[in-house]
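Presenting chain A:
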Amino acid sequence: MAEKLRLGLYWAASCGGCEIAVLEIGDRILDLIQVADIVFWPCVMDFKYDDVRAMPDGHIDVVLFNGAIRNSENESIARLLRQKCKVLVAFGSCAVEGGIPALANLYALQSLMARAFTESESTVNPAGTVPAPGHHVPEGEIELPVIYRTVRRLQDVVPVDYFMPGCPPTEKQIWAVLQAIVAGALPPVGSHVGCGDRSVCDECKREKRQVRIERFHRPHEIVPEEGWCLLEQGIVCMGSATRSGCEARCLDANQPCRGCYGPAGRSMDQGAATLSAVGSMIAADSIEKAEQILRDFVDPAGTVYRFGMSNSLLVRRLDE
Partner candidate 1 sequence: MSDFEPRIVAFLCSWCSYTGADLAGTSRKKYRSNIIPIRVMCSGRVDPEWILKAFRDGADGVLVCGCHPGDCHYINGNHKTLGRYPVVRRMLAQFGIHPDRYRLEWVSAAEGDRYAKVVDAMIDTVRALGPLRWKDRLAAATDTLADARS
Partner candidate 2 sequence: MEPLLPAIRIEIGMKPDFLEEIFEVPGGEKIKECIQCGTCSGSCPASPFMDHAPRRIIAMIRAGMRDDVLSSNTIWMCASCYLCQVRCPAGIKITDIMYGLKRIAVREGKGQPSSSEMARIFVDNINRFGRNDERLLIFRYYLKTAPTMFLSYAPLGIAMITHGLMSFGLPERIRGIDQLKAIIRKVEEEGVV
Partner candidate 3 sequence: MRTYAYFPGCSLKATATPYETSLLDVAGALDVEFRELDDWNCCGATAYFSIRETLSHAISARNLAIAEKGGLDLVAPCSACYLGLSKTNHYLQEFPELKRRVDGALAAGGLAYGGSVRVRHALEVFVQDVGIDAIEDRVRKPLDDLKVAGYAGCQMVRPYGFDDAEVPVVLDRLTAALGGTPVDFPLASRCCGGAQVMTNQPVALAMCRELLACAEGRKADVIVTTCPLCHMNLDLFQGKVNAAFGTSFHIPVVFFTQLMALAFGLQRTGIDKNIVPASPTLAGLMAG
């Protein structure tokens, strides 16, 4: 029989949801290992980076890389795996477009550190200790990865073969992609896999009533009417500007789409696309009126780039 397929999975700057999502395939993982050896999956089995370093280049057939590039470790392992694998898949929203970690790009690193390690209400840190790259312990020097000021996508540090968005990708899509990998039936390099190429509205069953937006609500402020387009109800839903493939699950839960699959169709900036659509829908005939209605659209940047900050045209806040 032919040599078994060699798979690797890695977890960079992300919540770990993607790893769990993979396990979602359940018993089918047994079918998987019939045809594929998992040669690197630190989250699940005890592999060492040195094991990978020891591998010949291109040794791993496919690496599913989840998580954004937030620190020097993320980047160096990304480079290492790129070298050791044939096919690199950016797996999940963080790897594809920055994801939740990339919201950090709206702030300066120092202020984030201060908030996280000293200022936050729940923190007790009288010494004001904060992570430092180099640290001396009795056993000697230990090195911590350096945190980057700007969170980036996997494709910003190494060439990526396939993009599989989703926070996390659905188990259905994961299984489909794994099957494609095993069958060697992957689309041309550079494609998005495990998703559609239209917008979430394509899969959303809610009805449109062609009404204009009089005022905005945040999801927790009202109980939206079932079955009616949330955007028309004044809840910022990013479905129309977001790539399909999730089967509109959030909307089935009566919650707006947060846009985790990234921009739809030909749009090059998911946030701008959303603002353009939403802005066009409000019932205003003067700038003043528009301002008044949009006042309730809180934190536009954090809303429309919740998952896509690293993927956006502007990428981060830069103070003049």
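Rule of thumb we're sticking to: a contact is a pair of C-beta atoms (placed from the backbone, for glycine too) under 8 Å apart; a residue touches a chain by one contact, two chains touch by 3 or more; residues count from 1.
The set was built so that all candidates are chains of the complex that A comes from, given by their letters.
Note that this is a predicted model, so its numbers are computed, not measured.
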Chain touching chain A (counting every copy) in this complex, out of 1, 2 or 3: 1
Residues of chain A touching candidate 1 in the complex: 71-72, 75-76, 79, 106, 133, 145-146, 148-150, 152, 157, 267-269, 271-273, 275-276, 278-282, 284-287, 290-291, 294, 297, 299-302, 304, 312-320
